[in-house]
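A selection of the complex's chains, in situ.
Chain IDs A and B follow the sequence of writing; residue 1 opens each chain.
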Amino acid sequence: MATVKLMSDEDAAAHPAVQAVFDDIRTTRGSDFINNFWRALAYDAALLKRTWEGLKAVMATPGTLDPLVREMIYIAVSTANSCQYCVHSHTAAARARGMTEAQHAELMAVIGLAAQTNHLVTAMQVPVDPEFLA
Amino acid sequence: MATVKLMSDEDAAAHPAVQAVFDDIRTTRGSDFINNFWRALAYDAALLKRTWEGLKAVMATPGTLDPLVREMIYIAVSTANSCQYCVHSHTAAARARGMTEAQHAELMAVIGLAAQTNHLVTAMQVPVDPEFLA
């Protein structure tokens, strides 16, 4: 259960600023589905709009990184920050963008390895090699 | 300064199990450079060997993810785990694999966005949509 109310479509209809963002989410994604994250954020229309604009700019603007790669990076950060919802939602998003089981397995392996060496490095306080700072 | 001694090439020469891993690192990478992480791990030859074998399997085995993508995922996890050394070493590795400034900037943007929404989700305790579990 959330610490905030999730905004229903009925309530959104009464808040034009929220409705506008919900409309844009639906148009941008070509789907009627609004997931709970946006319904939770909707209790602050300005935060909702700013967060959605940020997400569109970062995840949906054509650039040099493949959309699937961006989703895999998102999963990596969400895992390290221990965000269950985010792991679920972005794994679903990555699958929707074509992530195969083999790619998912490789993603898992890199995440696990990075965490292991991150902790080894911190526990040993390894000094940065000058070569990496060149 | 590390909490363990960093093994010099002279000392490695006296420890055949360490020398074998150092040799394999040099051969695999086609470079004489051994970075401090391996020199720190070398004080436990079994841990050194196991970690290096794991890294080779995950980062250097041909698969479905591009080596550069793997490095970017590594940077993402290392950032969320706040590992300075790892951020430096894997940013250098990503650059060596051809990461452009534009790709680096997009990587930053995704990492920052993911962290923001991770924290928003956790602070609001958003329940996972059943659609994501299908």
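A few comments on the model shown:
As a working rule, a contact is a pair of C-beta atoms (placed from the backbone, for glycine too) under 8 Å apart; a residue touches a chain by one contact, two chains touch by 3 or more.
From a predicted model like this one, the values you see are computed outputs, not experimental measurements.
This structure file defines a homomeric complex of 6 copies, of which 2 are shown in place.
Everything that follows uses one rule, which is that only the chains that are shown with their structure count from here on.
The distance from the centre of chain A to the centre of chain B, with each centre set as the mean of the Cα atoms, comes to 21 Å.
Those residues of chain B that touch chain A in the complex are listed here as 1-4, 6, 33, 35-37, 40-41, 51, 54-55, 57-59, 63-65, 69-70, 72-74, 76-81, 83-86, 88-92, 100, 102-103, 106-107, 109-111, 113-129, 131-133.
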